[in-house]
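What follows is a set of notes on a single structure, which appears directly below.
Note that this complex is displayed minus one protein chain, with the remaining chains in position.
Presenting chain A:
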Amino acid sequence: MELVSLRNVGFTYAYGDKPALNDVSLTIEPGLLYGVVGLNASGKSTLCSVVRGIIPHFHHGELTGEVKIKGRDLLEWDPAELSKSIGYVFQNPFTQISGVKDTVFEEIALGLENLGVDREEMIDRVTTVVRELGLEALIRKNPNELSGGQRQKVAFASIIAMDADFIIIDEPTSQLDPDASEAVFGIIRKLKERGKSIILVEHKIDLMAEYADRIIVMKAGRVVMEGPAREVLVSDELSQAGVPYPEVTELAFALANAGKPLRSVPITRAEARELVSARIKEAPHAHSAL
């Protein structure tokens, strides 16, 4: 069964003058990693809020069309139940820290506490995510006395610890150094391999190319394309939506423009390496033929 289905969904915030989502129809299948890309304010976070049930339960405004989550209409879900079955990492890492806990360890455990997980398992799960994210040195620190990136890691850790089957993650790496960004994507991949379904909003298109199964492209409140990462990331629709191509894809296009096309268009560095080395090996023949 499909995990989420949206049919002709529109949403306008109470304070907004134009729709933040406009006629969106979309199906999310379980067990996949969906990447969501688009310009700032194109509707990515609003889409997350709808799927997560924050709209219309907490953010007010006008919701039209039909939203079904696990086969049940969004309006029939109890918001509390929904918030337990869907993990949600907020876009702004500075707002996700609860402010009620004195240590990073307790902060990460907070969600588990709310779920009523028993003490032993709680410690176990927190310890695991702390290790995965390399937060060992920070566990006794006050969560309000962390660097920006450290906060973002803690916010991510607290959601991952809850181990929901379906997780929505809105820009988890915006404040992270390149190494930590890759680590977070690695953790997300592992979650998927354990059967979880994930919706991930991110601007880092090179990492999306490496990790996402499917990509949703948004522009001015609409979904302009949805499909396998390989197709979407080389498409015209992507650049028309203002989203850059992966760097190696851009390289391939530049080579083609310079009359030196590769055999196919890569989206990851590993693919580009093979294609470019093939090109380099062929090049001498090409020249002698002239």
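Here is the rule we go by: a residue touches a chain if its C-beta (ideal position, glycine included) is under 8 Å from a C-beta of that chain, and two chains touch if they have at least 3 such contacts; residues count from 1.
We take it that contacts and distances are computed from a predicted model.
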item: Among "Sarcosine oxidase subunit delta", "Energy-coupling factor ABC transporter ATP-binding protein", "NitT/TauT family transport system permease protein" or "Glycerol kinase", UniProt-listed name of the chain not shown; value: "Energy-coupling factor ABC transporter ATP-binding protein"
item: Chain not shown: contacting residue from A:Leu191, A:Leu251 or A:Val265; value: A:Leu251
item: Absent-chain contact - pick from A:Leu26, A:Leu39, A:Ile139 or A:Ile187; value: A:Leu39
item: For chain A, the residues touching the chain missing from this view; value: 13, 15, 38-41, 45, 91-92, 94-95, 141-142, 145-150, 153, 171, 174-182, 203, 206, 242-244, 246-248, 250-251, 254-255, 258, 260, 269, 272-273, 276-277, 279-280, 283, 286-287
